[in-house]
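Up next, chain A:
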Amino acid sequence: MITIAALIVLLPFLGAAGGLLLSRVGGGPISARAGVPTRAIWFAILPTAGSALLTVWLAVQAAKGDGTGAFWDSWFPAEASGQLTVVDTGAVPISVGLAVTGLSVLVGILVVVVALGVQVYSVGYLHGDSRYPSYSAFISLFTSAMLLVVYSGDLLVLYVGWEVMGLCSYLLIGHWWEEKANSRSAVKAFLVTRLGDVGFLFGIFTLGMAAKSFRISDILAAQLPTATVVTATLLLLAGVAGKSAQVPLHTWLPDAMAGPTPISALIHAATMVAAGIFIVARLYPLFLAAQPTRDVLAVSAALGMLGAALAALAQDDLKRVLAYSTISQLAYMAAALAAGSDEAAIFHLTTHGAFKALLFLCAGAVIHHVGSNLMSRMGGLRAAMPLTFVTMTIGFAALMGLPPASGFFSKDAVIAAVEHARLTDAAQLLLYASALVTVGVTGAYATRAWLRTFFGPTQVEALPEPEPGTAHVFDGREAPPSMLWPIGILAIPALALGWTSVVELDLGSAAIDLVIALLGAGVVYAFWRSAPTRDPARLLGPFYGPCARAFYLDTVYAMVFVRPVLWLAQGVVHTDATLVDGAVRGSGRATLGLSRFVRLAQNGNAQLYVTGLLAGVLLIAVGAVVLG
Partner candidate 1 sequence: MLDVVIRLAIIVAAFLVLPLLVGQTEHKVMAHMQSRLGPMYAGGFHGWAQLIADGVKFVQKEDIIPAAADRTIFKIAPAVALVPYLVVLIVIPVGDGLVGVDLDAGLFFVLAVMGVGVLGAIMAGWASANKYSVLGGMRAAAQLMSYELPLVLAASSVAMAAGTLSLSGILDEWQWWWLPWQALGGVVFFVAGLAELRRPPFDMPIADSEIIMGPMTEYAGIRFALFMLAEYAGIVVLGALTAVLFLGGWHGPLLPGPVWTLIKIGVLAFVVIWVRVSYPRMREDQLQRLAWVGLVPLALLQLALTGVVKVVMA
Partner candidate 2 sequence: MNFASPAFWPPTTQEIVFLLLGVIAVGSAVLVVTTRQLVHAALWLVVSFGALAGGYLVLTAEFVAWVQILIYVGAIVVLLLFGIMLTRAPIGRSADLDSGNQIAALVVGVATAGVLVSVLVAGFRHAYMPLTPGAGAAKPLGSSIFRTWVLPFEALSVLLLAALIGAIVLSRTDIRGR
């Protein structure tokens, strides 16, 4: 079983290596339909598909037996762990090993399914892109890293995958690096997540030193003092906030939409951002023991879900709407975790992974079709793209939490968990109120996006040239089959995953949610109905500006962090130029000035030289006579 897990992790890695090294060697044929090297396509899809098959087999293996506890443990009760070697560091040893648990298998399934879908989808999406081989190889590498995080049995090994994901995220966001803004976004994403990762690494160290082992099972089994646990979890939380785009480290995620849309689907909706939630769930006993950490998480989640939802309501860029929506939904998961229900969090993680990937892929299809990210350029696409319309409607329904879509069940579970949370009173109150309001706002922005994309008059116009960061020129047809197939397949779990009904449905809170969501949707519909060509976001009134700019957080960051640092740097440069260089130059100038006096003797008059010479000879002679 552990061998299968290892293969699952390694296959995409080998695919990435092969894709990077071999896809262009000796030319090779170019796929007539995709406009990219055929070999690269094989290198991209086959390993991921292999991993998917192996995951299914692993799931079948893991499903044997009986288990209790969280729903994943009852689904996949069989656990296994194994280690390749132990690196003896002199202090705490690092065990290079994997561990298969129910949670791992569940998230693993999510990862490979979305990754396979994205790989297939990308073939069509990146039609004719000359950098397709490296792009697909990076996706494979990312998949491998994410699977390593999922299956890792050791915190440091997990951290390796964690960092590789950050690197791939950077590389893929900057895929169209010709546009300066894109590479700046990539750098921003990299730096912000790195900031969280520092805390994450120190949290790992704290845990490892306290438990004398980096193995997750050992850490979970260890009896740790409360102070250590609180410190460690708070540090880990920094990393979680970075990766999962939680307040206050969420600012990179909207900018990361500069990457190709499949990347947004894969990384910034379904997998990488889920890694933070996954880690908390994986180490959940620790978090349960650390009440202050969960309070912090609760406040962060409360602020994040409502703020991001409001921001999503004011965005014109379809992908940015989805990005803020992602932040908001991730905050829901964080809220569930803070409330003490890891089951609700993981349930929502799974359904969200499905429907958000679906939404992104649909958005990709729309953008591919329209040639622009902006909703003001869309509208009335219902007829042109029927399949996309249907699937995206399913996705939006799930996002809003409308039955029977999957989101209805998972969101209800989260809100029920929050309602019954074991938290500090103020934090719980804030969280619960925020969750309910957010449900309404979510209904509003989802409706707005749905209406502005597919209804109303068509505003599509063909762009003469595709800009980097956008997709392709409008060709007036439905997306190619390689893009439609993943969409269609992903629509099934997005619609049906809720019926697994792993958590008891709380009918009371579900009814409240539904009412609130429909209320939000209704208000938007009313505004839209009055003027179909105008943005329903005008209902925000004077709050539109702050919402559209995400409450000026980037500006604040720039003022609080970036500018002082720049000032400091300028000060250092200035000091270097005037003080350090000044000392160096001053010494040279002083030497020159002093040498002016010495130079008085060197005036070029040979007679003066000879005079000095003879005077010296005389002195020597007299000295020799007198002294000798």
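Criterion: a contact is a pair of C-beta atoms (placed from the backbone, for glycine too) under 8 Å apart; a residue touches a chain by one contact, two chains touch by 3 or more; residues count from 1.
In picking the candidates, the idea was that all candidates are chains of the complex that A comes from, given by their letters.
Fair warning: this is a prediction, and the values are worked out from it, not measured in the lab.
A.B. asks: Here chain A stands alone, and the other chains of its complex are listed as 1 or 2; which of them touches it?
C.D. replies: 2
A.B. asks: Candidate 2 touches which residues of chain A in the complex?
C.D. replies: 605, 607-608, 611, 614-615, 618, 621-622, 625
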